[in-house]
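A protein chain is absent from this complex, but the other protein chains hold their places.
Our next item is chain A:
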Amino acid sequence: MPAPDIKSSWADEVELDYGGLPPPTEVIENGFKYVTEYKYNKDDKKTKVVRTYKITKEVVPKTVAKRRTWAKFGESKNDKPGPNSQTTMVAEEIFMQILNTKEEEKANDNLLDLTKNIAKCRICNGEHWSVNCPYKGTSMDTNLMEKKASAAAAAATEAPKPGKYVPPFLKDSQKGGMGGIRGRDDTAAIRISNLSESMTEQDLEELIKRIGQHTKMYLARDKNTGLCKGFAYVHFRQRKDAAAAIEILNGHGYDHLILSAEWSKPQNN
């Protein structure tokens, strides 16, 4: 019986069939151009790159239109029409940071006040350095020393026994320092839920802009469809604005839905 000549295992054949990269494709669909390319990345894995271009029409002066038809030259001589991804990139989204100068001035004033009273005497609490204190070396001074010594002794007895392991994250929580794991200040963050699917960042900004300045906002979107998942987090600059936002938005009707707003709860793992 003639044995069929077996070239290789099926696994190799699969490799052979799709070994080469599929050719790049360009699809133009209702005003958008989709360019799909396949590449090998650093780890020799195939990756698919989809770029979306918006096709727009503009009315421009004749001279400008003529310049659009100029041939490329120099280092760009061999570039195809359209932006070359080597030299032109779209940066990540950024927002203009609108400053409220009055607030900032106030903050600066506070700082100045602090620096003014930087000198505080340990002995008499006056506004001078301890070294210059007129009560230095008197009974007030020695009393203070004794008090300190006894306080230090008390602290030593209360301290936890050495040798017991405390994980780093617990150490932090005992101190009651920054709170959140990421060290972000979540005190002025709120969660808005029951948003409609068609909600966008612009809508959200529009909604909260009037209430107060926000430092950050996050609108949860579905990974595949890009539609809103129904909730968003907003970090306000000031806690009072956040409180006002909850007051206003909780029960507020928007897009035929009743919103609910509450304080953002810290993640608990």
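As a working rule, a contact is a pair of C-beta atoms (placed from the backbone, for glycine too) under 8 Å apart; a residue touches a chain by one contact, two chains touch by 3 or more; residues count from 1.
Basically, contacts and distances are computed from a predicted model.
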Absent chain [UniProt protein name; select from "Trafficking protein particle complex subunit", "Adenosine deaminase", "Eukaryotic translation initiation factor 3 subunit I" or "Ribosomal RNA-processing protein 4"] | "Eukaryotic translation initiation factor 3 subunit I"
Of A:V64, A:L227 or A:I258, the residue touching the omitted chain is A:V64
Contact with the hidden chain, among A:V90, A:V131 or A:V166, goes to A:V90
Candidate in contact with the missing chain, chosen from A:P23, A:G74 or A:P168 | A:G74
Contact residues on chain A toward the hidden chain run 58, 60-61, 63-64, 67-68, 70, 72-77, 79, 82-84, 86-99, 101
